[in-house]
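Here the complex is missing one protein chain, while the rest keep their positions.
== chain A ==
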Amino acid sequence: MTGKIRYAYYPGCSGQGTSVEYDTSTRAVCAALDIELVDIPDWNCCGSSPAHTVDHHLSAALSCRNLAQAAQVEGARGVITPCPSCLSNLKTSARRMADPDFAARVNKLLDKPLRHIPPVKSVLQALFEDVGPDALYPRVFKRLEGLKLAPYYGCIMNRPPQIMEFDDHEHPVAMDRLLEAVGATALPFPLKVECCGASYGVARQDIVERLSGRLLDAAAACGADAFVTACPLCQMNLDLRQDQINAANKTGHRIPVFYYTQLLGLALGLDPKALGLDKLAVSPRDVLAAVGVRA
């Protein structure tokens, strides 16, 4: 890795609210690893899952406006985003724009037609490919030795493979490798790509209680100290709703749910405030203290 790499950064809406610690820790880790993030000027919501369940042209128009705005970021290698849902919308829309009829209809919805489609990646992919576990190893300030993690990627970070084009769609390992490079143990978690219940926490809480409950049970059965996620919605379901899940399923889980960027940040010795460990609903203090990290 030589010199700074610049990307147009798409923060996503939840990064300003329920997953603020994912956004701040992502920015801190990228800065420490010489990845320069330039926010896409006046970016808008990609429509998340609601837009594509209503209409694919509307969904694509919302995503494509962001891709067009990203063209204003000079010298960027492409667009990166921490959120798998934003990633999925940006990549799927970009792919659909290859169909001239589809593109014509979407362009009619936009102020000006989308001319250039930049490459889109997750922050995870950028960290894995542009920095990589080997380069991370010598940068470690505090090894997370003894921390046993259930690595959870969620359903759409790698699926469907023909759109996402990164890592393995049934058994992804990028996050495992990065965390192992900083000394943590990535357990062989069997439900890495199973759905947590997605955005049904509001309309059908019972679904999230069942699906996220199964994930918590599996992590406990593996002997995990904590979950580590790369998705704001997965993190919210597992962490924020853990009490709801426990009440519904008569379980007593108390498993912290980190963003992988928080743990990488801790290992790199970054400012704990930027990592937002105090934002987690299930306190990670005891789990971190057990491996000699004060938070």
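Note that a residue touches a chain if its C-beta (ideal position, glycine included) is under 8 Å from a C-beta of that chain, and two chains touch if they have at least 3 such contacts; residues count from 1.
Throughout what follows, contacts and distances are computed from a predicted model.
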Name check vs UniProt for the chain missing from the figure, options "ABC transmembrane type-1 domain-containing protein", "Acetolactate synthase", "8-methylmenaquinol:fumarate reductase iron-sulfur subunit" or "KipI family sensor histidine kinase inhibitor", returns "8-methylmenaquinol:fumarate reductase iron-sulfur subunit"
Pick out which of A:Thr18, A:Thr185 or A:Asn249 touches the chain that's been left out of the picture. A:Thr18
Which of these touches the unseen chain: A:Ser49, A:Thr185 or A:Asn249? A:Ser49
Contacts of chain A with the absent chain, listed as residue ranges: 13-14, 16-20, 42-45, 47-58, 61-62, 65, 105, 108-111, 155-156, 159-161, 169-170, 193-195, 197-207, 210-211, 240-241, 243-244, 278-279, 281
